[in-house]
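Heads up, the thing below is written out as structure tokens.
Omission of a single protein chain aside, the complex is shown with its protein chains in their original locations.
First chain written, first letter: the chains are A and B, and each begins at residue 1.
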Amino acid sequence: MSQHASEPSRAGTADEIDLSPAPGARGVRGDVVLEVSGLDVTFPSADGPVRAVRGVDYALHRGEVLGIVGESGSGKSVTSMAVMRLLPNTAEVKGSVRFDGRDLLTLSEAEMTRVRGSRIAMIFQDPMTSLNPVYTVGAQIAEAVRAHHDVSKQAAMERAVELLDKVRIPNAKDRAGSYPHELSGGMRQRVVIAIAMANDPDVIIADEPTTALDVTVQAQILDALAAAQDETGAAMVLITHDLGVIAGQADRVLVMYAGKPVEIGTAEEIFYTPRMPYTLGLLGSLPRLDRPSERLTPIPGAPPSVVNMPPGCPFGPRCPKHTERCDESEPELRVTTGPGHLAACHYAETLAGQEAADVFDNEVADHEALAGLAAGEGTGTDGEARA
Amino acid sequence: MPDTTELSTAPAPARDREFTVEERSQAQLVFRRFLQHRAAVVSLCVLVALILLAYVGGWLWKYDAGQYTPDNSVPPSWDHPFGTDSSGRDQFAQVLRGTRISLQVSVSVAILATLVGTVWGSVAGYFGGKTDTVMMRISDLVLTLPLIAVAAMLAHNFGGSWYLIALVIAALYWAYVSRVSRGVVLSLREKEFVEAAKALGASDTRIILRHLVPNALGSILVNLTILVALAILLETSLSYLGFGVTPPDTSLGLLVSEAQTALTTRPWLFYFPGLFIILIALTINFIGDGLRDAFDPQQTKVRQ
Partner (left out) sequence: MLAFAVRRILYSIPVLIVASFIIFALGSASADPLAPLREKNPPAPPTVIEAERLRLHLDQPLLQRYFSWLGGVFRGDFGPSVVSTANIGHDLGDRFLVTIRLIALAMVIALILAVVIGVLTAVKQYSKFDYAATFLGFLFLAMPAFWFAILLKQAGVSFNLAVGSQAISTIGQASVPPPKGTGPYVLDILGHMVLPTISLALISYAAWSRFTRASMLEVMNSDYVRLARAKGLSRRTVMVKHALRTALIPLTTVTALDIASIIGGAVVTENVFQWKGMGDYLVTSIRTNDVYATASWLLIAATVVIVFNLIADLLYGVLDPRIRYA
């Protein structure tokens, strides 16, 4: 791929920097299987073009799990739909998606059809609506098999039962004859996972696979996903807004905000040494079992509209580290703690050793202090002490 | 999306103010979306022009409807834009009068049927259970019968003048409206804001007036416009069969009916009233389509 950046201290753009993980990071992985670069997706709308994705780069290695995290509207789902070429025709997609030595974005529809489901499989968010209500689940899995393999209907059905068994659906043989509405949400998501496994893909993209499910079922589905990955040896892109889901699953994590990656690194780097205030804020809003007494730290405000984005850092208006410099130019991804750990923040280094509460509570504490002073009470010191 | 940014930057408004701001922007949004539907806007202009022509134009026009002029069976000319019939009546004046009557019939039908049908359907849908079953069985019963046949039967002995025809048609169309409004109410009843209002102890009347009716307004309005178009077609069909408006009154349907034997000799008598019927029904349907798009919050999603 690209050469190593010779001077990590100088800010380099993403394409100059090696996106491969740092040597010695956990997880077994090989060469790059899917490489997204400069991906840009724009939708037309009544209020002007919506730039849903603005320059996403990532490399996915054989066998690894890449977590993509972000709030709704951050462009994480659109990115994966663009990879699968499943966006509506009105969407304008730029950049490249290299897979198996080819750029998926330049393939004909017929060639892309051969890739979908067989080489790259996808799992969607809502299992309640992902399956066609008028066919049995067995038939829908068998259909996926027969789409890429010239086998008899009966053989495909046997394979379907086998797959249902692998995703741990009890009485797989009977269940294959069930219609989707006869199964629970968790069971249906297992069926969708079985469909994804059907042709031993190289890449599985799971778009919020647990979001629509009960908390009690989420862990089972994550297990089924891990089993699917073991079984097929596929690399996986795990898209979620829940850092908790990422924590136990992902080797590397990509954090997205307003259509752009703002931090990328190994799971350890993201969780223990985040270098983008947004990531820190996300971590602060995550309940932690190891620190039960601590209060959660919310990020104030809401993500910006992606129509007519002002210049500067999109997170600026919500960021406690915000200065005038942040409004002038949008910070590029640059190397921080390690060669594979990039963050898009002018003040990345100032985050070293800080907790979410340290960064985000500042303002609140200051306001409280001011309010306290104005009221003539001596609570100001409290606020200062906390800050 | 734009809403969220607005929320994040604007200072938190007082509760009451927030509501009024919401409501106005909702109406503006609907209006703006309607303006984006080009066919609907053009149709609205054409329809308004037609209505003005029928009422003001008919009053200004040099000939009265039913007035005998010395020109018999004259093809369209400057003096008689739509020609004249065999006894010298000016077809333009006749068509304008027919338009007035047809419009009066269909608008009355739409308003009457909407009032009765909406109340009927909402009550059934809101209260559910036995009330719903009984009330909807009655609606279904009405829907089992071919409208035109029952209307013809009733109108033959009661009808003749335009308001009686309107009454007969409305007495049958309300069942359609009740079905639609029941569906709307049923879906709204399950919405969170209605449950929230119930949890806060709001009375049935308050829930229906404050929450259900404003939210169902879009569907009711769309339905009302479509009903106008349906009613004008049914009225003309009835008049054509001879069970609708009868002379000395006239309607567009009656004019076509009278002209059908003269199609080869005096085709203008047949084409002009027919074109007016189509023009009215077409524009109203387009307006209804525009309203539906404007009220449908899913619209932006579909447009993608």
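Just so we're on the same page, contacts are C-beta pairs under 8 Å (C-beta built on N, C-alpha and C of every residue); 3 or more make two chains touch, one makes a residue touch a chain.
All values derive from a computational prediction rather than experimental measurement.
Engineer: Which of B:V119, B:V150 or B:L186 touches the chain that is not shown?
Structural biologist: Here the residue in touch with the unshown chain is B:V150.
Engineer: Check the options B:C45, B:A196, B:L209 or B:I278 and report the residue that touches the missing chain.
Structural biologist: Only one of B:C45, B:A196, B:L209 or B:I278 touches the chain omitted from view, namely B:I278.
Engineer: Can you list where subunit B touches the absent chain?
Structural biologist: Those residues of subunit B that touch the unshown chain are 137, 140-141, 143-150, 152-154, 156-158, 229, 233, 236-237, 240-243, 253, 256-257, 260, 263-264, 270, 274, 277-282, 285-286, 289, 301-302.
Engineer: Kindly note down the residues of subunit A that lie in touch with the hidden chain.
Structural biologist: Its contact residues with the unshown chain are 84, 86, 109-110, 113-118, 121-122, 124, 126, 129-134, 143-144, 147-148, 179, 181, 192, 195, 198-199.
Just so we're on the same page, only the chains that are shown with their structure count from here on.
Engineer: With centres defined as the mean C-alpha position, give me the subunit A-subunit B separation in Å.
Structural biologist: 50
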